[in-house]
Every structure is written in C-alpha cells, then in structure tokens.
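Sharing a structure with you now.
Coming up: chain A.
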Amino acid sequence: MEQNVTIQEGYARLKKTRALFIGGLLIALVILIGVAVTLGSADYTMAESYIAILAGLFPGRFTAPEMAEIIVWDYRLHRVLFAVCAGFGLAVAGSIMQGILRNPLASPFTLGIASAATTGASIAIVLGAGVVGGEYLVIGNAFLFALLAALAIYGMARYRGIGSETMVLAGIAIMYLFSAVTSLLQYVGSAEQLRAVVFWTFGSVDKSTWPKLAIVSLVLACTIPYLLYRAWDLNALAEGDEVAASLGVPVERSMILFMMIASLITAVIICFTGTIGFIGLVAPHITRMVIGGDFRTLIPASGLVGALLLLGADSIARSILAPQVLPVGIVTAFLGVPFFIYLFMHRRNA
Partner candidate 1 sequence: MLSIPANRLFCIALLLLVVPAAATGAPVTRTLSTAEPGAGEVFTVSLSIDGVALGAVVETLPPGYTFVGTDHPEDRVLVRGQQAGFAVMNDTRITYSVAAPASGSGDITGTWEDFLGESYGEVAPSHVAVDGIETVAMSAGERPASQEAAPPFAVLAAIAALLIAGWGGRR
Partner candidate 2 sequence: MKPIPILALALLLVLAVPASASTGGGIVGDADGDGVLTSAEYASATLAYLDAAYMGGTGVLDRTDIQDAAWVYTYWDGRPLTITDSSGKTMTLYRPLRRVVTFSGESLETLRSLGFDMEKVVAVDKYSHEKKTFFPECQGKANVGSVWSPDMERVLSVRPDAVFLYATISVSACDDIQKRLEASSPNIRVFRFDCFKPATYAGEIRTIASMIGRKDRGEEFASFYESTMDRIRDGTAGVPDGEKTRVYFEYWYDYTTVSAGSGYNEKIGLAGGVNPFSVGTTEYPTVDPEAILLADPEVVVKLAGQGLAVGGYAGHDPEALGAIRSTLIERPGWSSISAVKDGRVYVIHSDILGGAQHFIGTAYLAKWFYPDRFADLDPHAIHQRYLTEFQGIDFDLASKGTFVYP
C-alpha cells in the first residue's frame, strides 16, 4: 500500500516537474526572443526595435525611426526565429538519435551527416558543381549529400543487420570517407575557396532569410507531430530491441524511419547554416537529466532547450565582438566545454 502511494506521488511530482520545466522554458524563450531582436550594431533602443516590429505588422498605425523597420525585419527578426527553429530541430534530432542508438552521447552528427554535408558544400564551392544552380548551389549539395549519408547508413546497416552498433560503425566509416574527400578538395582549391569552405564549417545563422525559415519551419511542422505520435515506440526502442519487439514495435523499420527523420531534420537545417555542433548533443542530455527520458515530453522539452541554447549562443555571437559577428558554431563549440566538464565531475553510473 505504502509503496503504491509513493510511486503515485513520485509520478505526480514528475509530471509537475515536467509541466513546470516546459512552461518555464517557453517563458524563457519568449523573453530571450524579446531581447534578441533588440541586439544589433544599429543603435536602437529596445522600444524602437519593438515599434519597428509593430510598424511592420501594422503599417500606418506605428512609425518607426528611419531604416529601423528594414533593419529589424530584414536582418534581425528572421535570424532570431531561424535560430529558434534550428535549435529546436537539432535538439529533437539529437534526442531521436540518442534514443535509437541507445547512447546518451549520440548527436545528429554521429552518423557522419555533418561530414557528408561539408563534402557537398566543398564540392559546390571548389568545383562549382551541384544539382541546383545559382544561389542554392551550396545548399542543395549539402542537403543532398547529407541525405546520401543517411541512405548509405541504411544500406550498410541493412547489409549487416540493423542495430545500433552497426549504425554507429557505419556512421564512423561514412564520417572518415567524407572527411577525406573534403580535405582533398580543400587542398586542391584556391585560397579563396578554402576560406569559403572553412567559413561554411563554422556554422552560422547569418545567411538566414524568410524563405529559408519557411522551409525549415515546414519540415519541423510535418515531422514533430509524427514523432510525438510515435513517442511510445521511441520509448520502447530506447529500452532495447528485444523489449521493443516484445511490445509489438516493428524494430528495424522503426529504427530506419526514425533515423531518416532525424537525418532529414538535421540536413534541412545544416544545409542552410553549416555544421552547428553540440546543440543536438547537449540539449537532449540536459533535458533528460531534469525530466527523464520519456519521449512524449523529451521531444518538446529538448527542442525548447535547444532553441534557447542556440538563440542564446547566437545572441552572444552577435554581441561579444561587436560590431563583428562571430559564427554561432564557434560559440556553441565553447558550450560543449562546461557541459563535458560537468559530466566529468558528476559521473553517475546511470
């Protein structure tokens, strides 16, 4: 009797923690967005930035200082929203990867997707070759190669039997292959091209535009609800193949499907931003430490944590060396340091 009460109490407490956590995250995110749109080298007060936003939504009712509307709408707003979406997506992809690979240190890049996207970008930059011409040359290539990597994982895993170990091994092979190709292209390219490739690998939200934001939002809007719908299956898979199978989850098909969805989300984000690391690793890990690994809440919560982390990193990137804008990937790389130190100091046998 007593034990039941304790378990029920414990679960109620957990539910309350989750609700508070997610609620708190939402509030923090809204506040951070509110602060981030006022950051920038153009000298506007906070009030002027908001007036500029309102002036864009209700022209005629509000008049903003000259240029403010253009600067806020064309250079700040979509960047902030893009950072939110990108952070959300990378975190969700990371949580999926950590689930199906049963490795809390997995990330969206564990399966070599980042290396593949970099190779695609390098081919576009150095050789000028790609599937989509014009301004989407690099983006198209990066996306294509990222998906190619995912398909290669699928192919290799299917050949040897689909399981988390085979996927990780295949991922490592893919990563080395594409890194080698990228290095070769960097050597062959001119100094200018090399610079362009390196810049791409830093990862930045600089190049965001409203259409790109729309694309990423669309992909997220289509995939996240489906993932939430299948959250129980993810929970089962995270427990182990046999457990999942015994619960009636089509293990192999599900693992592949989730892997492809996570790869798709990652690909569509990094093809626009370059490789932004650590968000996909740190965000789900932190979230799991607070509210546990139930994917029904893990997915949205880690998404919010990821959005907060990336937006925070981007805000730092824009302010720390003002007027220079640091690539956000560099700031997130530094994020990894305190995180791993923390893990190192607080190692628990989980």
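The candidates came about this way: all candidates are chains of the complex that A comes from, given by their letters.
By our rule, a contact is a pair of C-beta atoms (placed from the backbone, for glycine too) under 8 Å apart; a residue touches a chain by one contact, two chains touch by 3 or more; residues count from 1.
The shown structure was predicted, so the numbers you read here are calculated from the model rather than taken from an experiment.
Trainee: Given the candidates 1 or 2, tell me which one touches chain A in this complex.
Mentor: The single touching candidate among 1 or 2 is 2.
Trainee: Sort out for me which residues of chain A touch candidate 2 in the complex.
Mentor: 40-43, 56-57, 59, 66-67, 69-71, 73-78, 81, 85, 125, 135, 187-188, 190-192, 195-196, 199, 207, 209-211, 213-214, 217-218, 220-221, 323-325
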